[in-house]
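Note that one protein chain is taken out, while the other chains of the complex remain in position.
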Amino acid sequence: MSLALYYFLAITAIYILMSWGLYLPYRVAHLHFLTVANMLISGYLAGFLVQNLGFSFWIALILGFAAGGILGYLISLFIGDAPTFTVVIVGFTFIYVSRTVVENLKAVGGTMGMFGLPTVAGTPSTHRTVLLILLYVLVVVVGFLIYRFEHSRLGRAASAVFVDKDLATSLGVDIKRMGRLVQTFSSLIAGGCGVLYGFIYRSYHLDFFTFHLVGIFMTVIFVGGYATMWGTVIAAPALYGLTLILPTEVASWRIVIYGAILIAVLVLKPEGFITRRLAYRVENALTRKRKRHITDPKGD
Amino acid sequence: MQVFIAQVINGLSLGSIYVLLATGFNLLLIVAMIIHFAYPQVVVFSMYIAWVVLRYTNDNVVLAVLAAIGSSILLNLVSAPLFQKIMKNREEVDINTTMVLSLGIGMIITDILSHGFNKGLPIAFPEALAGTRPLLRVGLISILSGQVSSLLVGVVAVSGIFLLLYKTRAGRAFRAIAEDPAGARLVGIPIVRTGLESYALSGILGGLIAVLLAMLLGYTSPGLGELVAHKVLAVSIIAGLGNLVGGLVVGLALGILEALVQGYISGSWSNAIAFVVMLVVMLFRPRGLFGIKL
Partner (left out) sequence: MAPSETLLSLEKVSVAYGHINALREVDLEVRRGEIVVLIGANGAGKTTLLETSLGINTPLAGVIRFKDKPIGGVPADRNVRSGICLVPEGRGVFASMSVLDNLLLGAHHNMHNVQKNLRRVYEWFPRLAERKHQIARTLSGGERQMLAIGRALMSAPELIMVDEPSLGLAPIVVNDIFEILVHLNQEGYTILLSEQNAYKSLKCAHRGYVLETGRVSLSGTAEELLNDPGVRAAYIGA
């Protein structure tokens, strides 16, 4: 396949996964930007393990997931039920601090970064194929898990927390546990994404993990629609693809374009393009066709 | 001892900048009811405007200052209707949506600066503004004219803003809305109009801060906005969101602390101080040291 297609598919998968990682905590009104720090930390960790210590990619990947999950869990012990503002700042702080640490660590290449990481499997083209398969398996698995979450008791509880935290508590929802769960899961995914992101390019560089990423993923979920998981699936390829089809001159201004789209959506279509109602109607239409019994009446 | 004195002076200048930023941020928070993450980016943008004016008017400082203030006010007033449109009600801060909107604005400003000016590299301010002439010599340490002028202007500005808040009619209206918007309405204070006034006031403050930063640092860059933004949030959080007096104390303290760390340890770690303290405060005293005044 062409290189351009490869990058498009690979990066889109990362965007979808990372945006889901932001989407899930936002179901309880948390903007869990720590995920970008998770990407960075796990990514560099994996790079170091593979390049400097000779670990296999697969071990490094697993460790990357684990690192993300553990860090996410530990932090969530403090901010599982914190106000959104706090979660945002903690996330930003970790991004900043981890960037500074990596900048100063010679072992991971400092500001130069790491290059020439070994392929995941054999030739570069096999490497690309394997990565793509891996990425999309991940997308399907994570998507499935999130889908099950949405349609479970937990998902409804999360919606309650989003609308009114105090009311949810009085209904018996354990806010702290909910927060810990979604944050840990998101950080876990983000950790894996960080590892994969680096291996897509076979290098790690600080420029990969900037605050711009925060802006990009935020734009994806708010433009796509923060109330359902499908918004991300549509918005991620659309927004990423947008910058590929625009002429390079214009495309270099992509952050400004994303920002403008984000603001326009917030003002004009606050729930995003795929609103909860739309997703519900589509889902209903599909399941009705298969004559499945609907057990979940429309509940906000 | 000499290093100590020099750094304390530095720290006071830096601190007064933090105080002004925190106050501008808090004003928008408690009067206009918005979280304006991108306020420091507006300030940095004004620094760039000042730089452009200096370039094209042969270092006319007065014009540059006016331009900086003007561009801050303009940016604020332009974003005001966007914020108003997404706010659900005028009497409470809608943290989520205003935060996301301001993050979006910040994204745009920072990226425009990265692309539009000097290919994103830092730009230096001419001597006229960033006084790098040593003014005094205290032993081995020389105190630059830029530091002195920024300290003086900073002290005047901080005193000015607090005098305005506590001794004038407009300030009273701001504090009334800050405490109880519904009650303020019942006294006949126009909430929306006063909210717009706070946009303008933080705009003026923003322009002043831009000038002060130019004087103190002597340079600016797109990344400065993000760095300063996080520091200002740190100050607000450590003090307690919306707490004006707390912002004063914490801002000055942070400035002095950072300057001392810069002088005695090293530069890049001074930035970390703010974040570490902030993390600790947020984790253990989430309402801030002086209490939230939202």
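Order of writing sets the chain letters: A and B. Residues in each chain are counted from 1.
Operating definition for what follows: contacts are C-beta pairs under 8 Å (C-beta built on N, C-alpha and C of every residue); 3 or more make two chains touch, one makes a residue touch a chain.
Treat the numbers as computed from the prediction; the structure is a model and nothing was measured.
K.L.:
Can you list the shown chains that the omitted chain is in contact with?
P.N.:
Across the whole assembly, the hidden chain touches B.
K.L.:
Which candidate, B:Ile5, B:Leu77, B:Leu163 or B:Ala182, sits in contact with the chain we can't see?
P.N.:
Checking the options B:Ile5, B:Leu77, B:Leu163 or B:Ala182, the one contacting the hidden chain is B:Ala182.
K.L.:
Which chain B residues would touch the chain omitted from the figure, given the whole complex?
P.N.:
169, 172-173, 175-176, 179-180, 182-183, 185-190
The rule is short, and it goes like this: only the chains that are shown with their structure count from here on.
K.L.:
When the centre of a chain is set as the mean of its C-alpha atoms, what distance in Å lies between chain A and chain B?
P.N.:
About 32 Å, centre to centre.
K.L.:
Residues of chain A touching chain B in their complex?
P.N.:
Per the touch definition, chain A meets chain B at residues 29, 31, 78-79, 82-86, 88-90, 92-93, 96-97, 100, 104, 211-212, 214-215, 218-219, 222, 252-253, 255-256, 258-260, 262-263, 266-267, 270.
K.L.:
Show which residues of chain B lie in contact with chain A when the two form their complex.
P.N.:
Going through chain B, the ones touching chain A are 35, 82, 85-86, 95-97, 99-101, 103-105, 107-108, 110-112, 115, 226, 230, 233-234, 237, 241, 268, 271-272, 275, 278-279, 282-283, 286.
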